[in-house]
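Just one protein chain is left out here, and the rest sit where they should.
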Amino acid sequence: MAASPPFYAVVVGVGSGTGASVARLFARRGYPVALLARKDANLTPVVDAVTAAGGTALGIPTDVSDPASLDAAFAAVAATWPGARLAAAVYNAEAGFAYKPFLELTPEDLDRALATGAKGLFHFAQRTIPQLLDAVPSEEGKEQQHPPTLIVTGATAALRGSARFATFAAGKFAQRALAQSLAREFGPRGVHVAYAIIDGVIDTPWGKDRVANDGKADGKISPDAIAESYWHLHTQPRSAFTHELDLRPFVEKF
Amino acid sequence: MAASPPFYAVVVGVGSGTGASVARLFARRGYPVALLARKDANLTPVVDAVTAAGGTALGIPTDVSDPASLDAAFAAVAATWPGARLAAAVYNAEAGFAYKPFLELTPEDLDRALATGAKGLFHFAQRTIPQLLDAVPSEEGKEQQHPPTLIVTGATAALRGSARFATFAAGKFAQRALAQSLAREFGPRGVHVAYAIIDGVIDTPWGKDRVANDGKADGKISPDAIAESYWHLHTQPRSAFTHELDLRPFVEKF
Amino acid sequence: MAASPPFYAVVVGVGSGTGASVARLFARRGYPVALLARKDANLTPVVDAVTAAGGTALGIPTDVSDPASLDAAFAAVAATWPGARLAAAVYNAEAGFAYKPFLELTPEDLDRALATGAKGLFHFAQRTIPQLLDAVPSEEGKEQQHPPTLIVTGATAALRGSARFATFAAGKFAQRALAQSLAREFGPRGVHVAYAIIDGVIDTPWGKDRVANDGKADGKISPDAIAESYWHLHTQPRSAFTHELDLRPFVEKF
Partner (left out) sequence: MAASPPFYAVVVGVGSGTGASVARLFARRGYPVALLARKDANLTPVVDAVTAAGGTALGIPTDVSDPASLDAAFAAVAATWPGARLAAAVYNAEAGFAYKPFLELTPEDLDRALATGAKGLFHFAQRTIPQLLDAVPSEEGKEQQHPPTLIVTGATAALRGSARFATFAAGKFAQRALAQSLAREFGPRGVHVAYAIIDGVIDTPWGKDRVANDGKADGKISPDAIAESYWHLHTQPRSAFTHELDLRPFVEKF
């Protein structure tokens, strides 16, 4: 029987390509990765890709807006990797968003945006922050280990409420508020909380038809590049934490 | 029987003192005012104060997080002042907020913050924006009338997610997102949407024991002063709309 | 010989129309107005307009980027209205700005932008802040008088460094920094410092050919409307100071 790993990472959401890239990269850099997403069909190819590359992945179908579902997910993690401590948690949940005139938006559009943007992160953070606090190294051990990290995938709409983006922006603004509060409360206790403003269209295999920036080369964001920036955030020592950064294609207007 | 007034104003929330001051001022400047708040006990003294000063007020117990309750409120307005057009809508709903370490916050704390901050405004805007659009004057009439206005009472927590303010900030960030989206969508159609960042403690009769800024004179915000700024926003011509302003006591740190 | 007035206002800059409108309005509301601008030709019509409307104005050709020139201006004010205290100071200096690709900008473009945006305000504030502090009313007198006020005319470029606006934005960012610092230092001492983000083209008689927002009605900002907002800022009691607000035409994209 294999020994349980000392650390693991957890990633929520694979809808945008970012989750899959982060899982692959963090696995390649040594962490077994628990992958949480609503649909098993989204999980399987990522688990397979991680495994094929020599990494370890555990896919757990989970509804992050449901606390009980999240609890079950972390129970499954604990059963699979008993005693493993949480090194990195990535909240990357995405729901399709309603791009509509305000008067055509429904209360359900708002509920969905708040559920994915804010409530899911709330539940996830309530379950991961205690684990991350447990993983904060002692003064002596701090050179051997990266500070435990919570990274949240934001969007332009976290900074700007554009016309026709009312509900999506509401969810993302709320999410950014939570991330800021968490950073201010738990940073001083050694947990690194970071918020990434993804400002552009992500380049996913299944989004090949979606044109951005007039189809210019590198006009969409490489999810692997996002993963590298997330890894960099994770490796920052506690004397130099980044809380917020933006990521956009060079040709993107901002 | 009295003729129905040509215009009216509606104010949601009297919890902070701001709603009562706005109602009194907008009534004094000529608008009959519909006042919506959860508890009849909060409405009665404000209705009485407006009436005693020679104004017209209609208090309607309403739960703004409940669309049906809001619909009933506007039906009551329409029955009382048939044909009156909406000149100004003020969203000033406040719920007590949870000031707690993040790990002690409950999902209900978040729900409450989002219900008051975001959902209530969403429902209120979906019902008032069409009325405000109806009240946009023709090119010829625009000198005789202030542009129809939606004003939302924000807070410091709309700009900053402080430690221990996670859920309150989530609600206020989401609210600010909605207000921005509304301004960008409906400003060009003649409706003025403004967001006021109230940065300080409001000076209410029932909050006399709450010390702010070491008890210095004018260390709390006068709700009447807020009302004057709201009136100024309402009177801005469409060539010079303010979307966002801050309001704070001179001694407040920022 | 006429008695000296108890208070006066001073306005720097008439290039954009805002200065002239502010002078007219503040004079109409009772303050004699000292008007400082580089060119006598710009001053004369404004002085005449104020006088024709029954107000009092004093035009003083001044180079605000030159401390000695500013000192001479305030000496002239003191000689004309001995003992008058400064109620309101408006910094509205504008220089034409260089709209060019960065590599075509000259060091002189940057110098000019910093001179008007930052240095002029620095010199002006060093001369007006002591006067404004002297005009802060006693606790008893504070109901009879508006708090002494310094208002600075900003621009979109104070918030955003757009391509081809490098030097103009540098000047306006620096200006906003100064205004913020002044607000934080002198607000608690009773001086109201406000910064207005003018986001759009100002509608001036001499700018009639300049098209904005496709020539739509009210697609440019009325300088009289700006003046009304400045007056509102001036009248805010110290319990509810606004530090920053934006002003834009309803059809302006933002």
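In this document, chain identifiers A, B and C correspond to the written order of the chains, with residue numbering beginning at 1 in each.
The working rule: a residue touches a chain if its C-beta (ideal position, glycine included) is under 8 Å from a C-beta of that chain, and two chains touch if they have at least 3 such contacts.
It should be emphasised that the depicted structure is a prediction, and the values quoted were computed from it without experimental measurement.
For the chain that is not shown, the touched chains among those present are A, C, taking the whole complex.
The omitted chain makes contact with just one of the residues C:Val77, C:Ala174, C:Ile197 or C:Val251: C:Ala174.
Residues 67, 101-103, 105, 107, 110, 114, 118-119, 122-123, 125-126, 129-130, 157, 160-167, 169-182, 184-186 of chain C touch the missing chain (whole complex, contact as defined above). Hidden from this view is one chain, which touches chain A at 139, 147, 184, 187-188, 190, 192, 203, 217-222, 225-226, 228-229, 232, 235-254.
Quick note on the criterion: only the chains that are shown with their structure count from here on.
Where chain A touches chain B, over half of the residue numbers in use are shared by the two copies, so each contributes mostly the same positions.
The chain with its CA mean position farthest from that of chain C is A.
For the copy pair chain B and chain C, the superposing rotation over Cα atoms measures out at 180 degrees to the nearest 5. Our note on geometry: chain B versus chain C, Cα centroid distance of 31 Å, whole angstroms. The distance from the centre of chain A to the centre of chain B, with each centre set as the mean of the Cα atoms, comes to 35 Å.
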